[in-house]
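Provided herewith is a single structure, encoded as structure tokens, for subsequent inquiry.
All protein chains of the complex are present and in place, except for one that has been dropped.
Right, chain A next:
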Amino acid sequence: LFRLPVKRLFSTLHSSVDSTEMKKFQLLAQKWWDEEGEYSALHSMNGIRVPFIRDTLLNMSSNYHLGSPLSGVKILDVGCGGGLLSEPLGRLGASVTGIDPLEDNIRTADQHKSFDPVLARRIQYKSSSLEEIVEESVETFDVIVASEVVEHVADLELFIKCCSQVLK
């Protein structure tokens, strides 16, 4: 893959963020952590997607830290929302950067992790689109997770290109 100059990627015409989708999520920003609310399906899905991610990564590496299976792994959680997936990954030992274009989501996520000192240390949230992150984070992450995200993305090809740039 050839590399696009970073600045040209950032334009409202060619962005991975879809504004109608954003409006929809704005309304639900407070509801993330109600396990039986609007996001209950995502909470249930953690039962499948977290073991899947964990086992995939365990199979790839030969190091295993007792009690902390993802220790040493750097993960970018794209479209992290309220942090529903970032938190379990953080608990398993990973260093997680969660990004979401909606500031309210990031606020909810930050507030939720703040009570747990271990999570507060391991997870960083940024209100940002993927293109904005690319500029500072070329080849920084071991893993990118974009769970339940690509169906909300405006320009998929651009999204994938950015992902490849931030991966080690």
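Basically, contacts are C-beta pairs under 8 Å (C-beta built on N, C-alpha and C of every residue); 3 or more make two chains touch, one makes a residue touch a chain; residues count from 1.
Keep in mind that, in the parts below, contacts and distances are computed from a predicted model.
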item: Listed names "Neuronal-specific septin-3", "COQ6 monooxygenase", "Putative nucleotide-binding alpha-beta plait domain-containing protein" or "AP-4 complex subunit epsilon", matching UniProt entry of the absent chain; value: "COQ6 monooxygenase"
item: Touch with the omitted chain, as defined above, among A:Leu89, A:Ile106 or A:Ile133; value: A:Leu89
item: Positions on chain A where the hidden chain makes contact; value: 30, 33-37, 43, 46-47, 50-51, 54, 66-69, 87-93, 111, 115-117
